[in-house]
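Only one protein chain is missing; all other protein chains are in place.
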Amino acid sequence: MSRATVVDWAREIYEDLHFGAARRWLAEGPDRRAAGYLPVYAPREILHACGFLPVGIHGGGDRLEIIRGDAFYQSYICHLPRSVIELAQSGRLDMLSAVLFPSTCDVIRNLSGMWKLLYPDIYVRYLDVPQGADPAASTDFWEGELRRVMTDLGDLAGRPATDQDLRRSIALYNETRAMIRMLYQTRQERPWDVPSEELYLLLRAGEVIPAEDFLAKAREYLAAIAAEPRRPRDNSRIVVTGAFCEQPPLGLIKSIERAGCYIVDDDFLLGNRFLQHEVSLEGDPVRALAESFARNDRRTSVLYEPDPRGKKRVMPERVAAARADGIIFAAPSFCDPALLDQPMLRLGAEAAGIPCIAFKYSENSGQFQQFREQAGTFSDSIKLWGGTS
Amino acid sequence: MKEALKDRSMVLQKEMIAGHFARLERVSETREPVVYTFVPGNLVELIRSFDALPVLPEINALQSGMRKLSADFIAEAERAGHSEDVCTYVKCDLGMLKSGNISPAGTRLPKPDLLLLSYTGCYTFMKWFELLREEYECPVVLFHVPYQGDGKLEPEHRAYMIRQLREQVIPALERATGRKYDEDKLRERLTLAAQAEDDLVAVLHSAKRRPSPIDGYFGTVYYVGPIFSAFRGTPEGVEYYRALREEIEERAAAGLGPITPDGPLNEQKYRLVVEGPPNWTHFRDFWKMFSDEGAVVVASTYTKVGGTYDFGFRHNPADPIGTMADYCSGCYTNLNLPSRIDMLARYIQEYEADGFLINSVKSCNSFSAGQLMMLREIEKRTGIAGAFIESDLVDPRYFGAANIKNRLESYFQMIDARRAGEAVAV
Amino acid sequence: MEITAGLDVGSGAVKAVVMQTGGEAGDRLLAHVSSRLRRREVAKVVEEVFHAAVDQSGVDRIHYVASTGEGEDCPLATGHFYGMTTHARGALFLEPRARAVLDVGALHTRAVAMNAQGRVMDYKMTSQCASGSGQFLENIARYLGVSHSEIGSLSLSAKQPEKVSSICAVLAETDVINMVSRGITTQDILRGVHESMADRFAKLLRSLQFDGAVFVSGGLAGDVGLLGALTDALEKKRTAAAPPATVVTHELAILAGAIGAALWGGFRYRKLGREDVAWTATH
Partner (left out) sequence: MSCVIGIDLGSTTTKAVILDEQQHLLGRGITNSRSNYDLAASVARTEALINARFALVQDRVASSIGEVLVTRLRRAFLLEQMLTQLRRLEQLMLEEVAHSAPAELKASFLRLLEEIFRRIAAEEEDRFRQLQPPARSDFFRDAAGSAYLRIAEELGDPAEVSFDRLVGVYDKCIIRAENEPQALDFRDHIGVALTRMKNAAELADGVEYAARADLEPLATVGTGYGRARLPFPKEQIRSEILCHGLGAHAMFPHTRTVLDIGGQDTKAIQVDAEGIVTNFQMNDRCAAGCGRYLGYIADEMNLGLHELGPLAEQSRHCVKINSTCTVFAGAELRELLSLGEKREDILAGLHRAIILRAMSLLARSGGVSDQFTFTGGVAKNPAAVRAVRELVAENYGDRTINISPDSIYTGALGAALFAHRMVH
């Protein structure tokens, strides 16, 4: 199968604001259910083990017309929740029987309360992820939260999930994470072969279809790019950070690469690779999942940073790991976690002599000229003198 | 304000605050440890039980706003790379720090020995202290207060908080102050806290009378000052609230209204309930827009961010650690949207309000995200139309006086017109 | 010594230059041609302007053709450089004292700080609202019935400038309409508009670190009123430490982008060390 066919397949799923793929899956069995989750991290293993199709709710992008959504939010609140409300109020999410709201920020937190009021018949759970510095306490707390969700969804499904179910799901998502790591690895080595637009579409599709299907397509894609190698271009290598919740419009990702910046690391759809290591299949699976979260070393703006040096270190580490030339801080307008973190992250990066630029977007930004121009100037300066600083 | 505000309580509060800042300025000699923490979920009794002095950054920020210092501080922080989109309390505080850390009282603020990050109902607090840590390079202890996502304090969450207090917070305070944890001292503090809380609640409830002897928003932000900041669980605090209660009860007995920027407001045309923090940079002008029209606020949610005492909670010396967990969990910003709507609807009914107003501030997503839905839900529940205005905490650029006045005028005229209509209908 | 060409494809006009660069003689401008688009097909205009410039220069071989502005996909170009990169270099060529460029575009205004080699050190761009843009000034002028060329001199003759209060370009226009009806003179209004634009630009520029003159490039470079207002605004925003602000421009300022592109083209050509990228008349 050719690269184009895989990408077109993914694009179709990405552009389908009615979640047809998920609906088709649900239609195949009477006892099938789907559970949505908002950014950033949700324990998809638990949903899967309880027989639910995990459906990532990442907003409506730049194709959704906002009619009701703006009635719920003031102009100074980010765009994501209004498009999510728009999706829900227009019936596009009516196939979900549960929705999880992770503690990404206060906007998503409050959205969980709005959901309770708007959709009293749907299972709504706000997931207050542990923020403490003590892994022991965090693990116990998170284990409790996970058990709670597992029990509730079990009741909803009329069939409690067994440890075996959960272990199977963990194994499946270990495999998914490994595949995503592989894709990122490949892009990092040969960015010209894995345009970020394509990688992104593939991962977006993976958010709304069964993990098994995603794995199959991902394998096809890897085979295809090996079969159709492309010519490297005289571009610079860039880490994009700050886009972990409200997703950038596809046009923005394209504009950055079109302007001469290969994206070699990013935090788009961060949830799908939030856990950096295999979750253990030994012992109590819920405990194992909780452990892997609490002891996970992923540094992100949505978690408290216990290490006083952590904020300064994280960007230099990521740049080194990705062999990048510079950083683009791309944050959604009014995104508290990203924008409050940015000065600390940027200071750390610039102290390490890494060139940086920053701009704000929203999921429905219509014009990319100024992004292209800034990214372009950035890659010019890297090409001409290896960086602005 | 007018002479009437030379009330004893006013004088006391001024002395208390001045005294506190003076004491903070002298810590280099007195060697008193300093702990920074936030208003919602502040563990001031615990801090005091270690003989440490609390500093509350939001209070400094809002006072900078009232003293017209915030614009420069915010500009300073934005020059340092902070986005115009984010919380102006944070930027105001960082700007103040970068400009020499002179408190709104004109005194120098000491470095913290510990940042006690009790992040209760506001995500930004976490970032705020991460940012302060970069500046002060001092220890931080994080106390994670789980949000009441399902509208109640879940037992596991309470246990989780108690565990953090015992295993993280108390040891951190011991390290920072070099003193041992003394539960009896804590009990004493909590006993004092509960006394002040009783008197405060009496004051808040006085607004159920007609005319209301207090303004439940503009006036009450002064009244809650001591109990939300450094003085809960202190003898000064107890004395202040006793004095305040006496004054308010006298005013009530005499059938007097509250003192406003235009003097006593005895003729009260509209009784309002208010949701959301006030704007501090134009606090007086904002208040005047109400008092000019004869509007008095009878209850507000903002005055509950430091504790929802009027619904019965009291600090309980018998269960010192547990009561702190209960206190934090119950702070207004930690309640979910349905609970906040219940609370406002209840205020409107219990305080017989003619209307309600949401002041939606740009800075604070914890408050603002969802307020438009609260507006409609409360309208549905109470059958009373609300007013919705937008401003900010301490960024003067976001206070559009003309727009706000226009909306308020229209709102009050709307209440009049409906009254007239009802009168006709009857 | 190389012969290079710069093609600046703007939203309103296309400019082409041919230059000689890198030799002992230093960098020299051999030819320049520009033409307004006036709703014509961009590709055609580019072709036509480029060849006109080449003919004018009389060269038959160009080592590197560099595009800039909207010209990313221009088939003639060997390579593309972005606006801020090229304006910085072009400004330096036209005015060696320049260490910052202010390029006021139709919608976005860019402030770029550079070093003595024309290397971009930092930049800021307006994006939120169009109130700092050339489009804004054009609309106001249109409303006041003032032609582009007279704006500057009128503004300079203002007596009591009336600042525009609104942040929103449209409401600002309403301010202006109200001013007219309040009997404020055209001069004072224009100066007011210049001042509020200048304030925004000064804010942009002051957020950059640079030590030298500010070069105003692009379409509004000829607007003496704006230059005056900008100088004043920079003075107001100046911290005691900073040196007094000098605002400069050049009659060829409109070509800054194209010139910068041509010069960077030469730089890149030497860096690449490849001949096969050159353009020859036989193409």
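Chains: A, B and C, in written order; residue numbering restarts at 1 for each.
Note that in this section contacts are C-beta pairs under 8 Å (C-beta built on N, C-alpha and C of every residue); 3 or more make two chains touch, one makes a residue touch a chain.
This is a predicted model, so every value here is computed, not measured.
Asks: Could you tell me which of the visible chains the hidden chain touches?
Replies: A, B, C
Asks: From the listed residues B:22, B:80, B:253 or B:414, report the one that touches the chain absent from this view.
Replies: Counting the whole complex, the residue in contact with the absent chain is B:414.
Asks: Pick out which of C:186, C:231 or C:249 touches the chain that's been left out of the picture.
Replies: Checking the options C:186, C:231 or C:249, the one contacting the hidden chain is C:186.
Asks: Among the options A:8, A:65 or A:163, which residue touches the chain absent from this view?
Replies: A:65
Asks: Since one chain isn't shown, list which residues of chain C touch it in the complete complex.
Replies: Touching the missing chain: residues 11, 42, 106-107, 129-131, 133, 135-136, 139, 142, 144-145, 147, 150, 167-171, 173-174, 177-178, 180-183, 185-186.
Asks: Residue by residue, what part of chain B touches the chain that was omitted?
Replies: That gives, for chain B, the contact residues 372, 375-376, 379, 385, 388, 390, 400, 403, 406-407, 409-410, 413-414, 417-418, 420-421, 424.
Asks: Could you list which residues of chain A touch the chain missing from the display?
Replies: Residues 62-63, 65-71, 75, 364-367, 369 of chain A touch the chain that is not shown.
By definition in this document, only the chains that are shown with their structure count from here on.
Asks: If you average all the Cα positions, which chain's own average lands nearest?
Replies: Checking distances from each chain centre to the full centroid gives A.
Asks: Report, in whole Å, the distance between the mean C-alpha point of chain A and the mean C-alpha point of chain B.
Replies: The mean C-alpha positions of chain A and chain B differ by 36 Å.
Asks: Could you grab the centroid distance between chain A and chain C? Build each centroid from C-alpha atoms only and quote it in angstrom.
Replies: So the centre of chain A lies 40 Å away from the centre of chain C.
Asks: Starting from the mean Cα coordinates of chain B and chain C, work out the distance between those two points in Å.
Replies: A distance of 51 Å separates the two centres.
Asks: Give the residues of chain A that touch two or more other chains, as numbers and ranges in rising order.
Replies: 360
Asks: By the touch rule stated above, which residues of chain B touch at least two different other chains?
Replies: none
Asks: List the residues on chain B that touch chain A in their complex, please.
Replies: Against chain A, chain B makes touches at 80-83, 85-87, 90, 117, 119, 122-124, 126-128, 130-131, 133-134, 137, 140-142, 144, 146-147, 149-150, 156, 160, 163-164, 167-168, 336-338, 340-341, 360, 362, 365-366, 368-373, 377, 390.
Asks: For the complex, which residues does chain C have touching chain A?
Replies: Against chain A, the touching part of chain C is residues 72, 80-85, 108, 110, 119-123, 125, 127, 264, 267-268, 271.
Asks: Considering the complex alone, what residue numbers of chain A touch chain C?
Replies: Chain A residues touching chain C: 258-259, 359-360, 369-370, 372-374, 376-377, 380-381, 383-385, 388-389.
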